[in-house]
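Following this message is one structure expressed as structure tokens.
Then we have chain A:
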Amino acid sequence: MARASGSTWFHRKQTRELALVGCFLLPALTIFFLYRILPLGWNVWLSFNSWSPLKGAKWVGIDNYQEMLFDDDVFWDAFANTLIFIGCSPIAIALAFAIALLVNSDLKGAAVYRTIVFLSYPLMTVAVGIIWRWLYDERGGFINYVLRSSGIVDQPVKFLQSFDWALACVIAAEFWQVLGFYMIILLTGLQSIPQHLYEAARVDGVPPYARLLRITLPLLRPSIFLCIVVGILNSFTSFDLVYVMTNGGPGHATELLITYIYKAGFGQTRFDYAAALTIVQFFLLVVLTVIANKLSGGNAGSLER
Partner candidate 1 sequence: MSRWRFLGHRFVAVPLALVILIGGWNIYIAFNDDGRIRGEVRDGTGAPVPGATVIFFERNFINYQEMKRTVTDASGAYRFDGMQVHVGQLEARTADGRLSARRQLRLWFRAQNVEMAPLVLEAPRG
Partner candidate 2 sequence: MRRAPSWPRHAIMIAVSVLMLIPFYWVLKTSLTGENIYAYPPRIVPVDPHLYNYVDVWYLIPFPRYLLNSLIVTAMAICGNLLFNTAAGYALTKQFPGRRWIVLLLLSCMLIPFQATIIPAYLITAQLGVLNTHLGIALPLLSTIICIFIFKASFESVPRSLIDAARVDGLGEWRIVVRILLPLSKSAVATNVILTFIWSWNAFMWPLIVTRSPEMQTLPLGLARFLSVLEDTTGALYAFVVLVLVPGLAIFLMAQKEFIRGLTSGATKG
């Protein structure tokens, strides 16, 4: 009797608990469902359809992909630029690594240097774009000023209007913004390496460069992997920068996949085609992340399994 009533009560309490957990989780999960999971599926669906807000959906199979791969030069431009963009991030990571090593040493004022290097990361990317536009400006810009006054060039260089320079310039601006972030991640990684490993190596007579290669780098693999993933993701998030600095121009010299997606979707109202582009970029992201994971020894570079 007591047992029976106890167990129903127990069930009631369990459901109550479950309802509570459900209520607490629901708002967050709703948002992630609406803005992460559902869109991903919808993208896939859209990409196989011919659809625009005014006409109904029509299944067209891989037409969108076919067009993209065989008839769309801009796609290939954007694709190549995105790859270059991602491919350059190791340079920034290497720079950040050097800075992190310097800041991590027992340097007086290291905290100040760290703050300064990191200062540009939390800034509004649109503003960063405008700052760099201005730095590259051929009249009042700092870079042209330095180049001209030091006699390297006599005519001002129109960096952002030049097919040769524009992409590099955008990438440089991007470097400036994320360098601090890479540095912080690597610094955190460096600080988590137990100091006694270095002491042991020193007692064993391991030279400094070998300490760097044999101890620091392998133990830093998770942090480096993380940096690379962030670098890959930045090709998505750099929309703001490109939009403000060049808007993909000149021509399509700085067109990234993400800016092209925006233009296709909201410029030409070709949502279906934009969705197909998104799928391609997402696929690219996944593949690159998997490759990075493989290169860093699997398991996100972690040594513990």
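One rule holds for everything that comes next: contacts are C-beta pairs under 8 Å (C-beta built on N, C-alpha and C of every residue); 3 or more make two chains touch, one makes a residue touch a chain; residues count from 1.
Inclusion criterion for the candidates: all candidates are chains of the complex that A comes from, given by their letters.
Quick caveat: nothing in here was measured; it's all calculated off a predicted structure.
Q: Looking at chain A, find the partner in this complex that touches it; the options are 1 or 2.
A: None of the others touch chain A; the one that does is 2.
Q: Spell out the part of chain A that touches candidate 2 in their complex, as residue ranges.
A: My answer: residues 17-18, 20-25, 27-29, 31-32, 34-40, 42-43, 46, 99, 102-103, 105, 107-109, 113, 115-120, 122-128, 130-135, 137, 139-142, 145, 148-149, 176, 179-181, 184-185, 188, 222-223, 226, 230, 233, 236-237, 239-240, 243-244, 258, 261-262, 265-266, 271, 274-275, 278, 281-282, 285, 289.
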